[in-house]
Structure formats: structure tokens, C-alpha cells
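Dropping the structure in here first, questions after.
Shown here: the complex without one of its protein chains, the others still in place.
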């Protein structure tokens, strides 16, 4: 491994890290756009704290829990608190031995920060689903513990060379290990939390609660798509030109196909051009391609994204029918399309086959089950101790005033009087 | 070509691809900001669909139509549907022969995805100009066909080694081939579509229809500038350090000069500090430098951008005088400054000269004429078949409710009552 190639690889991994970082703004904007005006500060606050908590907990224990693998001793492979560059690493670099760590793909520090950004996204997925009625402290505690413990354990099963890896399970960039994990936790949380007041009415009708800003939601989706080039492209774990560029092609085409088929399917279902369905169709396509972005032909990517786009409106309707109230559609996007994408590895591309399909199925179910149970238990403990839901009065007022003493949008001081005079 | 250099080149081209991608969010935000509140969902929907349709059509036929060049047989050089890495390519890479494709600048997959992002921008330019009154389906059909057929044909004339290339025409990153092409199509579409109701009144006065959100418009322009580093910087087609960094300098200075001169010129014209003029001045400077970003000294870049900035307010006034109703100023920015930038290659920089100026002139006119006629014919066919304009009632209501059954912004359920009580 020569120095220049090592440097080019590491540059790409750092760029990918930056792109994954901005997905946190993407989630923030998407979720803020899809909630009501009275809960916007709350969702922004949660998202700003999640990236912070996610990075810190991953620093404290998550990274060492996830990556040493099950065989390197210690409790479940836990390698101790904090992070520090392995002692032999710097010396090796100094001697020009650039391949010592991660086959010359990147440094130890790059490894940590790329994976830390990834980890934090899993918790962020939950925040949209539980929006508009969860208690802030309970949510932050939940996120911190989930990212510190549950996400790294299931991550280790595959990416830490654990039992699923040994069994041949494949998940390139995390359709299961990130998205379905986050989606499972979201589902568990929503079940315990219950629907927003007034959403499902006693006469059986479902009251639409429109998001307060479509431009914010659209900004969010475009930024998520943007960041996904780092999420999937960085999962190549080097700047390998053919590898990364193929992943760019499959990721792009899956997202595009998701938009188009979601447009068509939702038009067929609702006879309307539904922007939120198209936006979630893009995300569904992206989640769907994530497990096999490196294995697919361009055409297979179009098919995988296209199926995900069709899934979206049906899944959203399904969850509403069973009274799972998810304001942003996170379970449909991340859990359902995450499972779909994981299965698709057994159907399309270079690993397709019945045996692989079977292993993909039980792998994703095992991971989802663990995540769901962990999240359910954790949320249940919070529910019976400090409580997880704001009071009815606070929910009606909105969490911005109830928990934050502020509004997301303010008129100018003296504005009202002036506005009248200019008109 | 050694592996490390090939890898570094390809990393840059992928980063450039990501930057061009985010220009689609830039266009979305800019156009959404400049339209009325009642048409915001519609413009976001169109922009989300255009990038999806653009990528898919470029995958289906655009890439193969544009790049094999006129000499490689088939109808107008068309090389067949779909994309696939050339058979000898992977083998060559495996043997360490990294220079086989694109002189080692990037892989086949990178080539496709970078060019696909480019192609989609041409259609996006149209969407702003026709905003607030075009039928959604007609627009999407128009975009798909324009990107699939017209854009690649004129693109091939120069970048596919066609007749304009042979004639010595120069257009580094597409002042003509992307921007004036999009601008010509926009002009054709606006002529057939007509002005928004009430814009040009019977007594000759022009009613201002202000955009609904200046922050959105500003976000759009900053993101477009941001993405332009990939648009121009990626057009070097490798990471050549001197080449790409010079392009960064000229691109930056032209944008900056466009802002300053547009500020001064619009102040002189309107006696006001007009934010929309400054924003369009930035874009005018960027479009202007695009044809010769690799040929100019920093000072020449300042002059080219500066002239573009002066053009903007005059051009906007001119189009309003002749009743071409373009809500976002797309024709001024992309068509007029695109032509200016193309001509500037004959005036400034290392190719300057009367002969070159002449060839730049007829090259840009030929491309604009083809694009205008193609767009006009296509839009005319749509007009006499499925129709291109919404009904007067729908226009008054706004396209968000008329075509999408939703509003861009919603108050919270129960918000109104609560708001009154806290004040």
C-alpha cells in the first residue's frame, strides 16, 4: 500500500463522513417539516441533541462494543472505554506501512468518526416516529442507551464479524443494521407511546394532521439523498474507483425509481399528486438499495428502488389502519423498506439465490426482533418510572411552549401594528 | 497511470457528482422561494420528479445518445439502451491498466453518474420559468422527452465529438450546452404558455408578484454556488491540481463580481437594494464563467462575472417589457448570461480572437435555435393534445390545492384557538 493510495482512500472516507454528518440535518429538516408548527422547536432540539449524544456515547463505549468482534475477549467483545489509536499504528505509518489498519482504507480515527456518524443515524430514525408527544428527557435517555448498547450489539453480529457474518448474512451499508434497527425501535416506541390525541377518532375515522412546512421536508429529503452518497459510498471502506462509482450509480437509480413508482402508486391509491409520498418514495428507494448497493446492476437497482417506492404508500396506509401513529412515516421507510432491501440481496444481484434469501430473511428478522425487544423493554422501563408521554394539556399546547418556552416562529416586536398600516 | 492517481482523480469526480446533485436542491429552494405561497408544493414536486426522471431517462437512452459521438455508427451515434461497463474495462483495471477509460480520469460508472446529474439540471432550468401555471403532467412529459432526446443531441455536437467540436467551438462546462439550452427551452415554453393571470394588465402596467420566501431563495442560490464547484470543477474530468484549482478561483471570482455589479446596476436602475437581483447576479456570474472557467485569468473572471451581473437587471426588465413572464428570471440567468459566457471565450482568456468569437457566436446560436425549436414543437404538441395550462380557477386557487390537495404550510390542529389564548 503506497502512501498516495492510502491518502486518497482516507480522503474519500473523510468526505463520506462529512456527508453522513449532514444526514442529521436532513433528518432534522424532514421531521421538522412533517410535524405541526407547535412542535418544531422540540424536534430540532431532539435532533441536535441526538447527534451530540450519539457521538459521545459511541466515543465512550459504542465503538469498542461494536467493532472488536465476538472473538476478541471481554464481555460480548467489549474492548474498554474511550478510544485511542492502537499503539503499533502510528509507528507503522511512520515507517510507511500504510496497510496496517483496515487494509490501508483509512486510519483508526477515520474509522471511529465514520462509524460514529453512522451510529447516530439509527437513533435519529426513532425521533420522527415518536414526535409530538414524547417527553424530551425520556427520549434522550432512550436514544443514548439504544445507541450505546443495542445498536452496537446487532451491528457486531454482522460488521463486527459476529454470528450473522459467519452465517453468510449480507448487509452492505445497513438496510437492516441501521435502518430496520432504527425502524424496529421506532415501532416499539410508538406502540408503548400511543397515537397523538385526536388522530384516531372513536367513530373510526382518521384525522389528517398535516406537516407544517413542505419546503423543510423537501430540503430534508434532498439532504438525506445527498448524504446517502457518503453512507453507501463510504461503506466500500476505501476509495476503490469501480466499487464506489458503482455504488453511486445504484444508489442514484434506486432513489429515482422510488420517486417515480411512489408517485404512480400513490396516484393510483389516492388520485392525487402527493408530495410526501414522493419524498418518502425517494427515501424508501435509498433504504432499499442500501443492503446490496455494491452487488447490483443498474437495472436491478431500478427494480429494487421501484418496489420500495410502491411499498411506501401501501405501508403508510397499513400502519394508519392498525393505528400505529407515525407522523413522518419512519416505520414504512426504514423498517419495511429496510427489510425489503435486505431480502432483495437474495433476489437480485451477484449473491441471489434461495439459500441467500433464507439467510437474509432470518438475519433481518433476528436483528429486528432483538432491536424491537430491547427498545420495547427500555421504553417500558422508562414508561413505568419517569414516564414517556407529555400531559394532554402539554400536547394540546404543543411541546415548543410546554417543554421549551418558545415558539418556532415569531412575529416581529411591533410587527402586528405595522403590518396593518402598510397593507 | 498509476492506481493512486487514478483513485484520486476518481474521488474528485465523485465528489463533483455529489456537488452537482445538490444543485437540484438549490434549484428547488430558489424556485420555491420565488413563487407564491399557493404554488410551493407544486414546484417542489416538479423538482423532485425532474431529478428522478432525468436520471432514469439518461440511464435508459440519454447517456448512450450523447457520448459515443457521431462517428460510432447507429442513428445519430445512439449506442443502445441502458448502460453497462464496457467488457474490456474491468479486465483492464484488474490488470492495473487504469488509463484505459477516460485517460484514467474516472471509471465508466463515474462517467455516467456525473453526466446524468448534469443532464437533469437542463430540465430543471425550465421549471422555474413556467412555474405557477403549467400542468404537472405536461411539464413532466416535456422534461422527460427534452432530457432524453434534445439535450443529448446538442450535447453530442460538442462534447460527443460532433460537428461543433470539429469546428473549434469551445464550451468548457456548459454555458451553452446546459444553461442556454435550458434557457432556450424555458423561453419557448413561456411563449406558448403565456403570462400568469393579472401579471400584465390591460392598462399596460406590470403587477409585481413577489416570491413567498426570500430565505428559501437565498438558500437556493448559496447551494447552487456550492454545487457549481462540482459543475465546473468536475468538468476538468480529472483531479488535475492546477486545472481544478484555477477553475475554483475563476468560478468564485465571477460569482462574487456578479453579485457586486448586479447590486450596483440594480441600485442605479431601481434605487433600491434588491436582494433578488443580487441573488440572480451571483447566478449570472456563475453561468457566465462556465464556458471558459479553465481558460481565464482571475482578472478576466472578474470581468466576465461583472458583465453578467450588469446584464441581469437589464435583462429582467427587458423580458418583462416584452411580456415574457418568467417568475424566477431563468431566461435572464441561463439563456442571456449563457450566451454572454460563451461569447466571452472569444473575448478573454487564452482562446480570445475574432475567429473564435465568430465560432462561439454561431455555435451558441445553433444550439439555442435547435433547443428552442425542439422545445417549442414539443410543447406545442402537448398544448394541442393534453393541454399545458391549468384552468383559470386552478391558477387562482393555486396549484398546491388544485393539483396536490395540500398546502405548503399548515397551522397546527387546534393552533388557532391556542395562539389567541397565549397572546
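Chains: A and B, in written order; residue numbering restarts at 1 for each.
Definition applied: contacts are C-beta pairs under 8 Å (C-beta built on N, C-alpha and C of every residue); 3 or more make two chains touch, one makes a residue touch a chain.
Given the structure is predicted, the values throughout are model-derived calculations rather than measurements.
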TODO: Among B:23, B:55, B:83 or B:246, single out the residue that touches the unshown chain.
DONE: B:246
Task: Omitted-chain contact residue, chosen from A:354, A:384 or A:413 - done: A:413
Task: In subunit B, positions touching the absent partner - done: 2, 4-5, 7-9, 11-12, 15, 19, 36-39, 198, 207, 209-215, 218-219, 221-223, 225-226, 229-230, 233, 239-242, 244-246, 248-249, 252-253, 255-257, 259-260, 263, 272-276, 278-279, 282, 297-299, 302, 396-398, 401
Open item on the list: Touching residues of subunit A against the unshown chain: what are they?
Closed with: 2-8, 10-11, 14-15, 17-18, 21-22, 24-25, 28-29, 32, 40-41, 44-45, 47-49, 51-56, 59, 82-85, 90, 93, 98, 106-110, 112-113, 116, 136, 213, 216, 219, 403-415, 418, 422
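The rule is simple: only the chains that are shown with their structure count from here on.
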Open item on the list: Using mean CA coordinates as chain centres, what's the gap between subunit A and subunit B in Å?
Closed with: 31
